[in-house]
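Of the protein chains in this complex, all but one are displayed in their positions.
Chain nomenclature is as follows: A and B, assigned in order of appearance, with residue numbering initiated at 1 for each chain independently.
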Amino acid sequence: MDQPVLELVDGTKDFLGTRALDHVSFALRPGEIHALVGENGAGKSTLIKVLTGVYRPDSGELRHRGRPVSFSRPVQAQQAGISTIYQEVNLVPLRSVAGNVFLGREPRRLGLIDWRRTNELAGELLAGYGIDVDVRRPLGTLGVGTQQMVALARAVSTDAGVVIMDEPTSSLEPREVETLFAVVERLHSRGIAILYVSHRMDELYRICDRVTVLRDGKLVHTGALAEVPRIELVSMMLGRSIGEIERHGATTFSDEGHVAGAEPLLRAEGLTSTPKLSDVSVSIRPGEVVGLAGLLGSGRSETARAIVGAFPLQSGTVYLAGKPLRPTVGAAVRSGVAMLAEDRKADGIIGNLSVRENIVLAALPRLSRFGVVSRARQDRIVETFMTRLRIKASSPDQPVAELSGGNQQKVLLARWLATEPQVLLLDEPTRGIDVGAKAEVQALIDELAADGLGVLLISSDMEELVDGSDRVVVLRDGAVVDELSGDAVSADNVLAAIAAPTTGAGT
Amino acid sequence: MTVTEATPRIGRAQLTRWLQDYGVYAAVIVIVLVNIAFTANFLSIGNLRTQLVQAAPVAIVALGMAMVIGTEGVDLSVGSVMALSAALIPLYLGYGALPAIIVALLAGLLAGTFSGFLVARVGIQPIVATLALLVGGRGLALVIAGGQLRDVRDRSFLALGSADLFGIPISVLVAAVLAVIVGLVVSRTTFGRRLVAIGGNRPAAQLAGLPVTKVLIGVYAISGLLAAVAGVLYTSRLGAGDPANAGLLMELSAITAVVVGGTPLSGGRVRILGTLAGALLMQLVAATLIKNNLPNSTAQMVQAAIIVAAVWAARERGRR
Partner (left out) sequence: MTTTIPTQEAAAAEPQVRRQLVGSVVQRQGAVVVLVLAVAAAWFTLPRFGSADNLRDIALQSSFLAVIALGMTFVIITGGIDLSVGSVYALGGVLAAYGSQYGFVAALLLPLAVCGLIGLINGVLVARAGLAPFIVTLATLLFARGLLLALTSEGSTTYTISDEAFLALGSGTFLGLGLPVWIAVVLFGIGGLVLRSTRFGQTVFAVGGAESSATLMGLPVARTKLLVYTASGLLAGFAGALTAAYLQSGVTVIGVGTELDAIAAVVIGGTLLTGGAGTVLGTAVGVVLRSVIGNVINQIGGLDSNIQSVISGAFLLLVVVAQQLLSGRRPRRRRSAAQGSTQAPAPTAGPAPDG
């Protein structure tokens, strides 16, 4: 067996009281394509950041080609031949494509950058990957998929021995995914080791040799991928036994559906905003959970945002209880439509404020008189929700940034529930939170539906979406392509609807 | 994930947090002690009055500045608003002290609203929006005043700057009352809690349905209003409307007071008491330098050093 090209031995990394990596030993062999899997919060991105010099491990040793190394800055890892491409394109959008490919390494003549050569080389490099663009264009004017290709071209052009790909296909179209795989194959044949992080099972089983599974910061399994059947892989990721998953599915939604009222509580009609949304219509009945399914980029978050007034529309109206809603967030919240945003750190929590402050934020008008906030009412609400949602914090005054992801999400849910909404839009409510909190949130969704709320559920966890929803609306490229209800709601049918070019009637 | 015990890093964060929260009070105490020891008559009523009266305008402007900084913004135009007050008051005193004061306050309110509009509706960076007003505003004030310094003779108006109420100089009283009001507004009203949230995380505040534009315009309007109040008091004390000098470099003093007092530039937190202490500290520093016959130049350099030190101490907290 060859010596690993990159290895972390017994590595541990802590952040402010959370252990992100717990004595993890990971080895990447030369020339292999190695899958790294785990739920959000399992420690994948921390491991990558340790391997690439963004973080230093608190304990344990990093070895490159058998020799212990310590990277104090990412550039040192790059110089050692370890390249990374991230989920978000980490390039400079205002600069040209060629400029980005060679940033920091531009070919020079007499000390000055030789732009002609730079453009020429960049063009050749990209053409070699089947990408045909004007390399003088600003990078930011290209689609995200192409930008990702440029990032890959850059990463690979630096004589790398190791390429780490963190969710590289999450923004790509199927056609671009094929291109990416072709590039991966090319790298593989050149003997470059690839660490491939993804949650897409099909891709992993297609191209990867070995797999490492992380859960809660610990190493659960490492070995040949072919030896692990999919259901076993999922069970290792989730920490549930196979039998349990087969019986109940991996979620805590109740097995029965919810009883919904007859008249729709909320009706979004003809939401259009080219190019992201075209004529999207969704209706939600009281007591119903409507799932919104689709690939990344299909317009799910945009739909939710549009409903709540946070996404500019060219046309389309949202009706609440038959009356049109003004397209502003303030109007929506006041009328009882609330949205839990996808990115809780950027769009949700106000980190330096306390748990209490975060919870009451949206409900301030109903907690105050003549503009002055009533302490008593505020405290009552905070206590109610901290108990009901089991929010774990040292006190209501603890800064919310110090809470775990799961508790932060619960604080946000409390914020919205405090506004006594009629309709709740949830965008990835269980993303990046621990298994326990996930279960609690799912149970809460059931409870809310039972209470008569209308719920829109967006989740990239297919199981969660299918188990939790009474009806599933399928989006593709910003348009509704199908709607499934009742027994027709199943992972297979949803996937088929996303993939299929024709609309099928939901039976 | 398991929770581990505190690491040494937390100790350092705690020290920095303590410094930012309480450093200013410690500094005030130190400088008072130093003065008691080395400056004659420091504890005399006359001197204490003087210090407080001189600190009052800065404190008042700093109250407004603290709120603006709390929203992650800044208002560089406060000095020019004071100049506008100084220009307008002599022109309207003919109608009486109260009308003249009202005109000055309205001008400040208007200027602030305009700044707020540029920042919140048009989306211009606060530095640039208020920087433009800083230069344009003083010029405008000078044009209004015809470039001249005008004496003020109105008895009742002059009383504002020189008389006492309940044994306390009126300007100090005004500063104290305003401090209490602003403190209450920030901590107890929806407006105050919203402005803090907006400074803490604006996209989150928007998605929470907060009326961000209205709140921001309100904050800048209040800053302009408070600057006008300071301008009124300054003019009264001076006994003349001097738009060339009124509020010169006031924005620097106000920002220093706010930053030194522990309000982070990155927004999300407003410390009123700290701001007052900061204003007092800067006043005492200037007074100490003067008492020891150190020239203006030294005072400016010391002030610059204090600003940098305060921002430095705050930087750990400021990062998110």
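The rule we apply is simple: a contact is a pair of C-beta atoms (placed from the backbone, for glycine too) under 8 Å apart; a residue touches a chain by one contact, two chains touch by 3 or more.
These figures come from a predicted structure and were not determined experimentally.
Checked against the hidden chain, the listed residues B:V32, B:I102 or B:L142 yield one contact partner: B:L142. Residue in contact with the omitted chain (choice from B:V53, B:I69, B:A179 or B:M250): B:I69.
Across B:L15, B:L48, B:V128 or B:A163, the residue that sits in touch with the chain not pictured is B:V128. Within chain A, the residues in touch with the undisplayed chain are 15-18, 20, 40-46, 48-49, 54-55, 73-75, 78-79, 84, 86, 90-95, 99, 103-104, 106, 108, 111-113, 115, 133, 138-146, 171-173, 275-276, 295-302, 342-343, 345-346, 401-402, 404-405, 431-432, 477-478.
Looking at chain B, the residues touching the absent chain are 1, 69, 72-74, 118-120, 122-129, 131-140, 142-143, 147, 201-203, 249, 252, 255, 259, 265-267, 295-301, 303-305, 307-308, 311-312, 315, 318-320.
Methods note: only the chains that are shown with their structure count from here on.
Averaged C-alpha coordinates put the centre of chain A at 43 Å from the centre of chain B.
Looking at the complex, you find that chain B touches chain A at residues 1-4, 6-7, 10, 188-191, 193-194, 196-197, 200-201, 203-211, 268-269, 320.
Against chain B, the residues of chain A that register as touching in their complex are 14, 16-20, 22, 41, 216-217, 308, 310, 329-330, 332-334, 339, 341, 346-353, 357, 360-362, 364-365, 368, 371-373, 401, 404, 415, 434.
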